[in-house]
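Have a look at this one.
Complex shown without one protein chain; remaining protein chains in place.
And now, chain A:
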Amino acid sequence: MNIVVCVKHVPDAQADRGFNESDNTVDRAGVDGLLSELDEYAVEEALKLAEASGGEVTVVTIGPDQAADAVKKALQMGADKGVHVNDEAIHGSDAPATSLILAEAIKKATDGNPELVITGMASTDGTMGVVPAMLAERLGLPQVTYASELTLGDGKVTIRRDNDANTETIEASLPALVSVTDQINEPRYPSFKGIMAAKKKPVESWTLADLGIDAGQVGLANAWTKVVEIAKRPPREQGEIVKDEGDGGTKLAEFLAARKFL
């Protein structure tokens, strides 16, 4: 089975992340980026399925030049080929526009017939988690989301979704789109051999025009939502020091109760 995985290049959460002052978008140039950790689970799951079934894994990303690193990392892990959609007009795109570009890229990469699309459950920068559902709708595929287990068989995909109070087993007919959680597997590291092999793997670089998308459908100016203001989190306030005069325990309990911890 041929599988498409959507991946995103995000600012390193360990670094000092920020926003562009001019338009309140995420600063992607001034911070080291990497393949979103939540997407590594999607890549790993696709690799496992492809290894078992003999298919190919294609990774698709959208983003500026450095987003190619996310594709490269997935290729080093073992994916077979990559697609990088890179166009200045994409800057500032919201989730509907992102899903539009991804959908067209997936159609082009699969001649309009994707068999299985796997995504992470959210990106680690935007953390909206809505793109998988929007993408499924645009591709006309059934969506099964937040999978912490995934099996294929009889033309169906079956997932387990762990909720707070229960566990659901959900089936969908193939082709389908699945988003996976960070509980589904342990992503592999790239290997030295994988790093060497990745240099020879094909990566397509497409623009909006290659996908037949009008620049007026995407980008910051056409976003349905907009970040209007950004304020830094205020510094943490000075802690309250309670002197224990024999009633320290009571005071501590009162402190916690007042904040509804007890």
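Going forward, a residue touches a chain if its C-beta (ideal position, glycine included) is under 8 Å from a C-beta of that chain, and two chains touch if they have at least 3 such contacts; residues count from 1.
In the analysis below, contacts and distances are computed from a predicted model.
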item: Protein name (UniProt record) of the chain left out of view, among "Acyl-CoA dehydrogenase domain protein", "Anti-sigma K factor RskA C-terminal domain-containing protein", "DNA repair exonuclease SbcCD nuclease subunit" or "ABC transporter permease"; value: "Acyl-CoA dehydrogenase domain protein"
item: Touch criterion as defined above, residue of A:Pro64, A:Pro142 or A:Pro190 at the omitted chain; value: A:Pro190
item: Residues in chain A touching the chain absent from view; value: 12, 14-15, 32, 72, 76, 188-193, 195-196, 198-199
